[in-house]
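Presenting chain A:
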Amino acid sequence: DRATGSTQPAEKAAVERIMVVGASTIAPLMSEIAKAYEQSHPGVRIEVQAGGSSRGVLDVRQGTAGIGMVSRELKSDEADLKHVMIAQDGVGMIVHKDNPIQRFTKQQIIDIYTGKLTNWRQLGGDDAPITVVSKAEGRSTLDIFSHFFGVKYKDIKAHVVIGDNQQGIQAVAGSPATVGYVSIGTAEYEAQHGAAIKLVPVDNQVPTTAAVAAGEYAIRRPLNLVFKEPLTATAKDLVQFAQSRDASALVKKQFFVPVAQ
Partner candidate 1 sequence: MSALGSGMPYPRERLWTGFLWAGSLLVAAMLLWPLLIVILEGSHALSLEFFTGSPSDAGRSGGILPILVSTLAIVSISLAAALPLAFAIAVMLTEVCRPDGWIATAMRCSLDILAGVPSVVFGLFGLSLFCRQLGMGYSIAAGGLALACMILPTLARALTTALEAAGEQHRVSGAALGLSKPAVLCSVTVPVALPGICAGLILAMTRALAETAVLLFTSGYSDRMPESIMDSGRSISIHIYDLSTNVPGGMPNAYGSALALLLMLTVLSAAVHWGTRWMHKHMTGASQR
Partner candidate 2 sequence: MTHSTLLATSPHAERARPAPQSIADSVPSSGHIEFDDISVRYGNNKVVEAVSLKVPRNSVTAMIGPSGCGKSSMLYTVNRLCDLIPGCCVTGSVAFSWLDNEQMRKDAILLRRQVGMLFQRPNPFPFSIWKNLEFALKQHGIRAKAEVNERIESALQEVGLWDEVKDRLSLSAFALSGGQQQRLCLARALVLQPAVLLMDEPCSALDPISTQKIEDLILRLSRTRTILLVTHSLGQARRVASQVAMFWKLDGVGRLIECGSALDLFDQPRHELTQSYLAYA
């Protein structure tokens, strides 16, 4: 039945279905993993469904999905769920390519995001008011950001609030006076492919996927799969596959940092 994620009883019993629901950040990665897994396990169908980390948690709790995708650390009130990390993702500061700024200090970022610094001149840049881009409430990127810089999200004075990473890249690429923070993998890819942005180090934290992989970069988050015990054998196998070395290539292809080094 639906509770275990194996649905459609009317269909051929040979096919086992696993429902994976959750964060849109993980969904493309997970569907690639699912495809690879299905290829080696013909009797299995994996339905990946995006809809947000909270949808993943809710669906797993209600039994609608077998496995959830959560793009952040689990909260204390989510201890009823098991979780495994399948990849890591760093969060880096980005500015426009033409912005002369080469490096931020942690305090500068705090001051910019709390509205104490309002002009690039104050940081040694051009004379232009700073446009501050932040993420929407509840997004895990925001949680990581505010946790690292110690800024309460209520104190953040943003000019633009965005949802997904791509939107942040477009916002920064569209105006030289903008600063924002996005997933490092995405930013690296876009910068290499001609988007008018660049990643900027904060203090000694250099935002590269290599640094995240090496564990040298502190502003990062886990990409988790969550589930309720007991899992079916196939689902358990899938979760293991997602952590395996075989899946690492797929993780890299989606510009995340694999855990199985």
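Picked so that all candidates are chains of the complex that A comes from, given by their letters.
The criterion applied here is as follows: contacts are C-beta pairs under 8 Å (C-beta built on N, C-alpha and C of every residue); 3 or more make two chains touch, one makes a residue touch a chain; residues count from 1.
For clarity, every value in this text was computed on a predicted model and none was experimentally measured.
Undergrad: Among 1 or 2, which touches chain A when you look at the whole complex?
TA: Contact with chain A is made by candidate 1.
Undergrad: Using the touch rule from the top, collect the residues of chain A that touch candidate 1 in their complex.
TA: By the definition above, chain A touches candidate 1 via 2, 7-8, 19, 21, 24-25, 27-29, 31-32, 35, 47-51, 64, 163-167, 185-186, 189-190, 193, 253-255.
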